[in-house]
Structures are given as structure tokens and as C-alpha cells.
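Reading through the C-alpha cells given below for one structure.
A single protein chain has been omitted from the complex, and every remaining protein chain is retained in its original position.
== chain A ==
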Amino acid sequence: MSLKNVYITHTNCITPLGFDVAGNVQAVAGGVTGISHQQDSNLLPEAFYASVIDTAALNTAFAKLSQAEHTRLEKMMLLALQPVIAASGVALNNRTVLILSTTKGNITALKSNEPLPDGAYLQGLAKNVANFFGFATEPIVVSNACVSSIMAVSVAKRLVQSGLYDNVFIIGGDEVSEFVVSGFNSFKAMSPVPCKPYSANREGVTLGEAAAAALVTINNQNAKAVIVGDSSINDANHISGPSRTGEGLYRSIGSALQEAGVTASQIDYISAHGTATPFNDEMEAIAFNRHNLENVPVNSFKGYYGHTLGASGLLETVIGLESMAQGKVFASLGYDEPGVSQPINVVSKNKDREINYMLKTASGFGGCNTAVVFQKIK
């Protein structure tokens, strides 16, 4: 069967570094981090580091868009998605659908001994977002741990490629909440300093929050890239620890490359996951080496944004696509000395680089992995 080309066109993001793509890229290019010291006993009894959006700034920005009542996460998501829908001019008819991706959604709405509000259900959250814009179709929710929003890109591409829809708007978002902070802390996975992906001195995760949005479409106008291959294969190894052999990530990359019809040597840049836990970064280095990708420039954006959980894959794709457009790879912030057992080419400072093929990868709890290959528009 002949499959259609699928493009990613408009993007946006709401992060501590800015409320549009240009502002975010400028901050990243300048080595600015969103991570700061937090002392908030509502989140954790002791002090910690996180990358957090200023609530007053968020409320001010949202007030210009709408006076309606929404949760903090919904405001982030609506602000991220609105310019994408407006700029695209796409009609919200039965050929268009919304995919919402998140790990915990409105988890802050959970209160002990009180009935759950509709928005605590992920479909309730998705309906609140979809109804704001007037989508005509039922939203699709992807909730697949830390690969959620990059998996949403893959799902969107498959739905468009098979002819089920012409346009898929994707929104990915997650918040820094007491729920996730206490959980990662209970795992002893939190770094006592801002996270240092791939470094010998890395000590764990720094959490973050963000919303990112994109349009995946059959229409090549304004295309930033073609989505040429994608896969999400499980490690079948452990529910909370990454595979020692990187099996699922290795197979996901292999499947995505095969579908794209490109070899590992054609990949110009990897936007990797790089959470800065000892095991995750090591697992990625092993998987990349198994594909002979060890010389390809690779970075993690976690040093700028922290780990934004379900939002991270799409957020990092949005910034990665700007790398592709500008012909420039950004330093992997926090990296100082090599800290994985197999060699990888971590970007230590910003440099020019022609990127025709970008590989985006992510991994998460439950042994999940996603790999997506993007090809630059010639």
C-alpha cells in the first residue's frame, strides 16, 4: 500500500524559559536554565531543585486569552495550543482530532475523602481542552509514562498516514506537584543539585513542568519536518528500572530507522532522554552504541527544563526542530565529564551542524521507549 507523507508544521511551548518557541530557543542558546532552588513544604518537607513556571505570569498570560475558570495545567495547555491552532488555519471538523498526552493530568485535583471532579479523569481534562477550541471529534488521550507526548507524535503520524485524519493537534503537559515530587523522592531519584545528564557527576533527576503543542498534518505547507519513522517497543525487563542492555530502546530505534529507510550513519543529531539517573543515561549509551550511533552529536534538554515527564518528548522535539531549522546543536547543559561506560558524543557547547535527520528518543517507567526520526524539508 502507498503511505502518505506526514508533516509536523506548527509548534509552541509554555515553559519556565518562555511562553513561545522563539523565547525558549533564545534562552537555551544562551545557556539559561529554568531550574531553581525550591523551598515549599506543600511540595516536599525538604528543599529541592525543580524547573517551575511562575504562576502569576501564567495567570496574566491566560487572562489575555480567556476569563474562563481553568486549572493551572489547563491554562498551560490552552496557552500552548491556541497559537498553533490559530496559525495553522486548520478547520476543526471531522478530519481533525486532538491528542492530549500527560502522565498525571490534573492530579492536584485529588483531595482525600472528596468525590473526584471530572477534570481529574484524563478524558475530562482532554474534553476541557478540546471544548475550549471547539473540536468536533472526541479527543484521544495517550498516557504512557515519560514517553507520552513523543508517543503522541508517533500515534498522530500513524493516524494521518493511514487516512483516518488529515490533521492531528497534539498537546503534552505535566505539572510539578506534591504527588510526583514525593514519589520521585521516595525512589531516591532526585538530584541534590540541578541535574547533570550523562555526566560522571550526575546524581539523579530534577523535575520540571511544561506544556508543548504541535500540528501533525497531511499538508506540507509550513512544514518543519517529515515524520519518517517511529516505534515504541517495551524493554520486557523491569517496571521501574531501565534494561541493562537497552533492549527496548535499541529495538525502537531499529524499527524507526528501518521504516525511515535510513541507516544510523545518516542520523545527524540525537535529542535523547538523558534524565541524569545513573541507570537511564547508561542504558541510552548502550543502546546508541549497539546502533553505532556513538559519534552522532547527542544532547539532553533536562539541564534546561528538568524532567517534564509526559511533556518532555514533545517539548524536546519542538526545540530539536529549531536546531534543525537553524543548523545548530545546543550544549547539553550540566554535562562536564564523561560518565557512561560506552562512548557517546555529548554536545558540550553550542555549535553549527547541518541536520537532515534528527532522532528523538525517550524512555519511561513500565519499560516503555519511543524513537522517532524526523527528516528536514529540502
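Quick note on the criterion: a contact is a pair of C-beta atoms (placed from the backbone, for glycine too) under 8 Å apart; a residue touches a chain by one contact, two chains touch by 3 or more; residues count from 1.
Here is the rule we go by: contacts and distances are computed from a predicted model.
Missing chain's UniProt protein name, "HTH luxR-type domain-containing protein", "Transcriptional activator protein EsaR", "3-oxoacyl-ACP synthase" or "Transporter"?
The record for the missing subunit names the protein "3-oxoacyl-ACP synthase".
Among A:N131, A:S240, A:T263 or A:N292, exactly one should touch the missing chain; which is it?
A:S240
Looking at the whole complex, which of A:H10, A:K196, A:R251 or A:K360 touches the chain that is not displayed?
The single option touching the absent chain is A:R251.
Out of A:V25, A:V52 or A:V141, which touches the unshown chain?
Missing-chain contact among the listed residues: A:V141.
Tell me which stretches of chain A touch the chain missing from the display.
Touching the missing chain: residues 1, 3, 45, 103-105, 107, 110-112, 116, 120-123, 126-127, 138, 140-145, 151, 155, 158-159, 161-162, 164, 178-179, 182-183, 185-187, 231-240, 247-248, 251, 255, 259, 364-368.
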